[in-house]
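All protein chains but one are shown at their positions in the complex.
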């Protein structure tokens, strides 16, 4: 098919096979190469998707004029180098989360892509699940009203990573989802991070992020590698309704509660009675929208192709990845300050 | 029965009827009076427990030489005045949580009780539930090993209180339970509090408390009045096992997971491989102890009587109440500092 | 209040105190007496509701001209005798489930009440819970469409009753609810009962009831005293929607699923393709109606008073109780026939 773009997957480790399989199955893409320094690893991935060319040299991939785009699934510390080289070679790029291992590196990548007029997409996979797409739609339609709080919990008995702490390993999921569903994206000006390393592994294994939002709202993330039970739940409270996303309940992942507190009027009344007179409670119905099944990465592949074709930023573009990095980097600094709030900004101009 | 002590319940509001009923049904106590300024309220409570003398004057209660003890279920702001008067009148005292509305007030109460040789007990009711008693027992026997983290969530669509924020309303439960089950009690030196008041009610409705514990461990509390779903869950991670208490699952409130991360040796090795070589994962069985049914307040009544009889502090004594107040007051200060960690101490000498 | 009716509760065992408390708290009733052969038992119940006259002689109760109605909470074997005497004494009667211990006895009671022009109500308590009232309303409005199947499970570790088997102990709940919510009531012409008594207690401890309904539909009940876990769930499948009532999930007791199988046309086509061409699947939203909280027995008391006042049958009248007995008696006969289907009828004329 002549209108398919050619893509090479760089990195045949944990995530690469998933990318390879989805680009392989996509009508928008031709899987042109699997590239890994370890040729056996590359070969195994190629075989697992029914065959694909394998390569071991990134330079060879980038110098191939037939290749339109590359998908990077290597460790975060290598993203900057590979992305910059790929952009300089004129390739569109999609990068596994996190975008880079520092905000400065991420910012350079975003700038370079803009200069070259190329698409730089963050592979924020969760954003393309039917549940998150539905949440974004509901919020953007005003169904929840103004957002009052977002509380995300992502805990499990997880592998202690050799190179990153629990914040950098897990929180990009929560942060990228918040960025995707909140109107205007994740707009954070201060981050407090509290981490614990009770096993003395040299990095936080239990982590909490508190982020004030505009208008008195609050976003909070709890990530944990040491929990014996698995919880993946996000509660998004709004002035009209509150939504609970329980990703481990396939029969009812998203529930919208028409329950909450109504304040008739923002009152500065000083007496208790005056104030409480304006508060009432709604105990309405619960509604759980039907969600399509479907693999999120297929949506990622589709969106990447569409962004290139239409010459527009992807829905989870480099800027989105950069906002996530801004929070993570501020979290680092807060951790170094024993939890002191760290000023930051996720605004583009930063 | 001549060996029963006489007790008067002060306050016939929300909690008073529960106290009255349990002291009435106790073999250790004779319910000698229900006292409330509002005589109708006092009468209704008296009737609901099958009849009891009613009084409207605290002074009359305190001057009655037959009354041995008083149970206080009035707003926190009145505790100091009533407790001090009761102690000065030679009565043993049990006080609804929180012990007082400030640490200074609480400290005076504790000192006065010590001076008078009277029992001052904090009504930390949850500590006397079969679940919490079992958790305390398991931890004290070393079944969980050293404690790595404690994460407590207590969220619900709750009444916005006129006089207190969500921390002072709900967190005393979590803090008093932690104090009860942790070996050596709640030993906190720093508190970071993050609150949100997105409805502009004048007080935090969503709150988070992060408290580093000794040895790199961490305690964390999430309290929330705005959640449409109700969660009451505490996870206590230990070096040997991890315990999950789900108070809303009557069929399996307490689960102990023989799952976790084992570090063979606290290694300062700098290379990744060396470090990860020492990490292994256990994926063992889950065990849920059978728990007796039984109303916690009955255990409170029994413990109060036993402490008086045996001339010893109650298991949840004034000091325990004071430790909770120390955290709450530090939380206030942290809130005023936009989440900056606030030094404190829950040690007795403080 | 002069317009309150006077009621006596007969039987101070397990259920009597609940009846006494609810009639006591009702604006429609004056609790005129608690009657039990065991005067101490009667006294304890009277005290528990804040005082009420106690009596030990049924004859005295029935001869008291001020008493308008009686509520019977004695063993099922005594219902016939007490109800007949009460009706003959001109009293309205409400009887705990099951209405009687045989269909013949129940029929006599229903006839006698009709002759005397008195209300005979079955205390089918569950029918007055907010959940069941809502289910009845949804079905009667056609929200589920035609009913395809009803599957009810009521299992728990239960007390093995000395006098009745698990069918007579538990299934009256399921059957009375089905009778209440199904349009036209429980219309059963055949019952197959399968029971097991693996502990040789002399009666079935595990039981299943299969009852074909009109139009090819099916009702089924599973009752079990030997299950370590508690399940109380009813699924009601309809042509338009399917409802699941999970009585042990207080956060979402009733869920309505817009999911199901659509048959475009009732086809007798003999080929597979023709037939399957007419089948499609709906995977729509889930909706959980908000339910009021409220004790069901309060609704029972209100309905009993209203039926008397308005001179109409109660919503769960003697006929309803008789339909339940018809099924239970047919179940007995099926059990005796090793599960062979037993013809019966729940029609009034029977």
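A, B and C label the chains in the order they appear, each numbered from 1.
In this section, a residue touches a chain if its C-beta (ideal position, glycine included) is under 8 Å from a C-beta of that chain, and two chains touch if they have at least 3 such contacts.
These numbers were taken from a predicted model, which means no experiment stands behind them.
Trainee: Out of C:39, C:84, C:114 or C:160, point to the residue that touches the absent chain in the complete complex.
Mentor: Residue touching the absent chain, from the options given: C:160.
Trainee: For a quick check of understanding: of B:115, B:285 or B:310, which residue touches the chain that isn't displayed?
Mentor: Answer from the full complex: B:285 touches the omitted chain.
Trainee: Touching the left-out chain: which of C:54, C:94, C:113 or C:244?
Mentor: C:244
Trainee: For the chain that's not shown, point to the residue among C:15, C:257 or C:304 touching it.
Mentor: C:257
Trainee: Consider the whole complex, including the chain that is not shown, and state which of C:7, C:206 or C:331 touches that chain.
Mentor: That would be C:206, which touches the missing chain.
Trainee: Check each of C:148, C:254, C:297 or C:327 against the chain that is not shown and name the one that touches it.
Mentor: The one listed residue touching the chain not shown is C:148.
Trainee: Quickly run down the residues of subunit A that touch the omitted chain.
Mentor: Subunit A touches the chain not shown through residues 47-48, 50-51, 229-230, 251.
Trainee: Which subunit B residues touch the hidden chain?
Mentor: Within subunit B, the residues that touch the unshown chain are 252, 258-259, 283-290.
Trainee: Where does subunit C touch the missing chain, residue by residue?
Mentor: Output for subunit C: 146, 148-149, 151, 155, 157, 159-160, 162-163, 190, 192, 194-202, 205-206, 208, 210, 212, 215-218, 220, 222, 224-229, 235, 237, 239, 242, 244, 255, 257, 259-261, 263, 266, 272-273, 275-276, 279, 281, 283, 286, 338-341.
As a working rule, only the chains that are shown with their structure count from here on.
Trainee: Give the identifier of the chain nearest to the protein's overall CA centre, each chain being represented by its own CA mean.
Mentor: B
Trainee: Do subunit A and subunit B, two copies of one chain sequence, contact each other through the same residue numbers, with over half in common, or through different ones?
Mentor: Same; most numbers are used by both subunit A and subunit B.
Trainee: Rotating subunit A so that its CA atoms sit on those of subunit C: what angle is that, to a multiple of 5 degrees?
Mentor: The best-fit rotation has an angle of 180 degrees.
Trainee: Using mean CA coordinates as chain centres, what's the gap between subunit B and subunit C in Å?
Mentor: Centre separation, subunit B to subunit C: 43 Å.
Trainee: From the C-alpha centre of subunit A to that of subunit C, how far is it in Å?
Mentor: Here subunit A and subunit C have centroids separated by 52 Å.
Trainee: Can you pull out the residues of subunit C that are in contact with at least two other chains?
Mentor: Within subunit C, no residue contacts more than one other chain.
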